[in-house]
Structures are given as C-alpha cells and as structure tokens.
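The structure that follows is given in the form of structure tokens.
The complex appears here without one of its protein chains, the remainder shown in place.
Now for subunit A:
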Amino acid sequence: MIGGLQAATIATLALRMRFMQVERADDFRLLAEENSIKIRLIPPARGLILDRNGAVIAGNGQNYRVVITREDAGDVEEVLRRLARLIPMTEDDIARTLKEVMRRSPTLPITVADQLTWEDLSRVAVNAPSLSGITTEVGLSRSYPQGGDFAHVLGYVGPVSDYDLSRIENPDPLLQIPKFQLGKLGVEAKLEEDLRGKAGTRRIEVTSTGRVMRELDRNEGAPGTAMQLTLDRYLQNYVQARLGSESAAAVVMDVRNGDILSIVSAPTFDPNLFVRGISSADYRLLTENDHRPLADKTVQGAYPPGSTFKIVTALAALEAGVIDPEETVYCKGFTELGNHRFHCWKRGGHGHVSLPHSLEQSCDVYYYEVAQRVGIDKIAAMARRLGIGVRHDLPMSAISEGLAPDRDWKRAKYGKDWLIGDTLNSGIGQGYVLASPLQLAVMTARVASGTDVSPRLLRARDGVPEPAPAPQPLDLPEAALRAVRKGMFDVINSQRGTAHGSRIVDDAMLMAGKTGTSQVRNITKAERERGVISNDDLPWERRDHALFVCYAPYDNPEIAVSVVVEHGGGGSAAAAPIARDILLQALYRDLPPLSAYPSSQRDRIEAQRKTLDLILRDDKPGAKSRA
C-alpha cells in the first residue's frame, strides 16, 4: 500500500519532469535565453562624405570618452571629484553624472565626459589607479576636417533629441543609444538613412544584476554609405575665403552636367561646434550676428533677382516674337503708366536701345516696354523653364522655391487682380519676383547651354556613380539665345558694359554675365527728386542687394556662377568682381594666372590673394615633384 503510493508519486514526478523538460523544453529554453542573453547594438560607422575628387569632407574622428561604473567605483562622488581635477568638469557635470549613475544599474557604464582631447585622456589614464571604476573608451564621432567650408551644404550631426524621436515614425533602435549622432541639417539630414548604416549587434551574456559575463557573438553591421558629392573642396575653400565675412552666397555649377562644384553661404560657422554640443555663448554669437551665419543663403535665401531677371524677360519676349533683337526702344529715363512714373536707373535715359544693348547697359525702360508686350504669364512661364520659381531637388535643407509670379498666383495669394505696374516691376526682377542664388545659377547655366540642365549634388554612392540624365534642349529659338548671350557678353566685354571692370582678358576664357541690383526699400518720389541716396550713405541693412550671374568660356560654356551679396550695393561693384574671381578659379581649377586679369587690376588682385587664408593643395604637380 505504502509502496504503491510512493511508486505513484515517483511516477507523477517523472511525468512532470518529462512534461517540463521534454514537451515544454523549447518554451523554457527561450525564457532562459531571454533571462541571460541581451542584445546590445553596435553603432555603425557613419558614411563618409567625399568631395568630387574623393577627399573626405565629413569623416569619423576618434571620440575619447571617460565612463564610470558604480559597482567598481565605491564612493562615486569622491571619484568624480578627483576626476574633475584632471579634466574640465563643472560642479553641474558632477551633480548630473552622480544622479545618472545612481539611477542606473550599478554594473552599467555611464558616460562622464566625452569629446575629450588626447591630453585629457592621457591624464585620466595615468591616474587610473586612484580613479577606481573609471575607464576610458574610444568611439567614433563625426568631424568636419574643413571646418566651416561645407557647414551649410553638409549641415551637421548632433545627439538624438526627444524632438527628433517624436518626428520619426518608426525609429531605428540605434537612435535609442545615448548620444547617438543624427544628421540635423543639410546633406547629413537629407541622406541620414543611407549615411547611418546598419546597426551591428553583440549578443552578450549577463548575470541577474546585469553584469556582462562574456560576448557570445558579434555582427559588425554595415557602415553607412559613403556619399561622394559633386563639390570640389579646393574651390569650396576658395569661394568661402573669397566671400569672407560678407553676408553673401555663391553657387558654382558645371553648365554641361549640372554638377554643383561649389555652393557657399557666408559668413560661415564651424559645424564641429554643434557635434560637440555648442556652448550657449557660442550659439548666441551665431544667432545674434546680423549677417546670419546659420542661414544657408544659397538655397534658403530668396532675393528679388533685380536686373539678372532681365534675361528671363528678354527670352520670353523673343520667344513670343513680340520684339526683334535688333528692334530698338527709346529710353528717356522713365516710363509713364497712368500717373505713375517707372524710372530707369539712369536718370537721363539710354536713348535708342536694342536687346543686346538693353542687357549690356541694363536699361530698365526697355524691359518696362517688353514686359508689357509679352505679358506676365509668359514671363513667369519662362522663369520656371529657366529654373526660377521651381524647387530644385538637392539633398539640402529648406530649399526655397523662389517665386515666379503670375496672374493666378496673385489672385490666389492676395485675391487681387494683376496690375500692369506689377508686370513692369516683375520685368526687371523687382516686385514679387524672388530667386535663390541656386536658381540664378541654374538660369545662367540653362541660358549658356540652351538645355534644361538641372543642379546635382550627389555624384556617387559607395563609388557607384549616380545616374545623371542627359540635359535636353530647351527648345528656345537659337536666335533668341544668341541675342541674349551677346548681350551678356557685352555686359562684361563692351566698354559700356555694366561689369566691364570685371572682365577676363584671357581669350580662351571670355565670360558673359549680367549684373543685378535689387532694392530692399522703396525709393519715394520725394527722394528721387532730391536725388537718390547713395548706398554708401545708407545703413548696411538698407542697402541694395548686389547680384551677379555669369558663365564662361563664352563660346563653349563650362562654368556658371551666381553671386549674391546681401546689402552689398551695386551688382557691378560688389558682386561681379567676386563672381569673376570664382569663375577663374573654377576654370583654372587653381589660382588663375594674373595675366587673366586686366593689367590695371593685377596688383590689387595679387594683394587681395595674400589676405585669403586658403588650404594648400596637395595635388599640385609642383608639390609632388618637391616631395
């Protein structure tokens, strides 16, 4: 009886054992693994960003960190205070770290300080015996070796914020890693997903208190895609230096394929500051600067294009056939419309003006007349064909669409009818018309090439060239294009041209261009009668914007450049010299010989060059032979 009961009990035990260990073994095994095996992510190396020649313009630098593990530290506060004598740490840092350390598991390493210098790290390492629980680590952090040169186009990365996470629909688990770097702006933000790479994983075995026992296996993940841009870092560096502290923007574009060779907004800032976490003092300096260093004026900035827009008006009129290139319009200094006078910039008027002359001397009255004949809708359509008022798809932040206004737009926007006066203003690039420096460069390239060439910034991904659609002809009458190009040629090369001072004397590289000066204020009738106040006498923020667009060589265009100098005064004086220097730099792919400049200017150019702080080229034949 007793034996039977005991045998039954033993049988029950055996059955239970079988049930748990054989039938449900998989469930329990899974639970055991969940218990002891944790998956930790390994941040992948962020994709490099290269210039068109393969030089790194956004790389990954070593990031030296100091971490503390509570379990090994003993008296955490004491250890932190000792550490604070070795590396820069404020009382706040200590308090914050202390709080974090106490909140987390005692076995979890907490970052005390990162982005340390090698010297700081060495000091910590040397003093390791008195800093129990402190260890040094090396990670990767974004760095921009050329500092501010690419700040606006590349943007920068920064630690993931709660705001970033709230914006992303299905966040990559990588983003949960503390201080993980995420592209915040520009190329870094727009190509974020490809640059980020795939997270690696590390399966580790942990104890019930979370201490890591050993690594079971490791999958390194995939580094982000290396992005080669169309930019040339030497040209970019030159343009940045040439614009200097002006509030200005310049875009250099290859006319033949749309490659953006350089796209610069000035003044600039050091994006590395943002990677490390910018101090509020530094940040205030940037935001309070009236030259707005943080704004990317090349694509975000939309300016009245001023006289550079006359190219559009001229082409619209020529294509519509409302004017013949040789036909002249009489300029007496103003046009009267009803009881309102529309003035030409030249008080006395230009007399009889043909189309090439109208560009050469930038006669406003000619365009008042032509604009009225062709009508705003055709001007706006032409503007869009030439790239103004359309959004160019580049991996950059806050790209402005600009504005090519027409009747429908005004009715929709203001509920008012379009007035003839609006047409007159628009015809000379004032009024509602807005264009970004990028759009002006596109317009110039399209006129120079006669194709619908589109800007492009991304050259290759991981060495695989990005497909570039071949530009298609714009289908503009050849005669019209020839007339406009002739006018632009004369702007530079005719004695009477508005930018004659900025000509190139190298016959193989003759340039064509157009000046523009856009008002940022209204000139009242009273002021006009007193005499228009010269820009030099106005406060900076009320001066005119100076614009210039150009391309070269004239007979076989390669490079188009647009320059906008905010409140720079006249386009011919403030923007054209800069544009010429940039154009020459782009054509020669180096500092051009002084012989390319008119002889009277060479001394000045030479002196000016000495003031530019340029990076040295290491691909010069001369440099190689010396080596």
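Please note the rule applied: a residue touches a chain if its C-beta (ideal position, glycine included) is under 8 Å from a C-beta of that chain, and two chains touch if they have at least 3 such contacts; residues count from 1.
By definition in this document, contacts and distances are computed from a predicted model.
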item: Identity of the absent chain, which is to be given by its UniProt protein name, from "ATP phosphoribosyltransferase", "Peptidoglycan glycosyltransferase MrdB", "Phosphoribosylformylglycinamidine synthase subunit PurS" or "Phosphate transport system permease protein"; value: "Peptidoglycan glycosyltransferase MrdB"
item: Hidden-chain contact residue, picked from the options A:Gly3, A:Pro129, A:Pro178 or A:Gly415; value: A:Gly3
item: Touching the absent chain when the full complex is considered, from A:Phe28, A:Tyr414, A:Trp540 or A:Tyr588; value: A:Phe28
item: Residues belonging to subunit A that touch the chain removed from view; value: 1-3, 6-7, 9-10, 12-14, 16-18, 20-22, 24-29, 31-33, 35-37, 205-209, 213
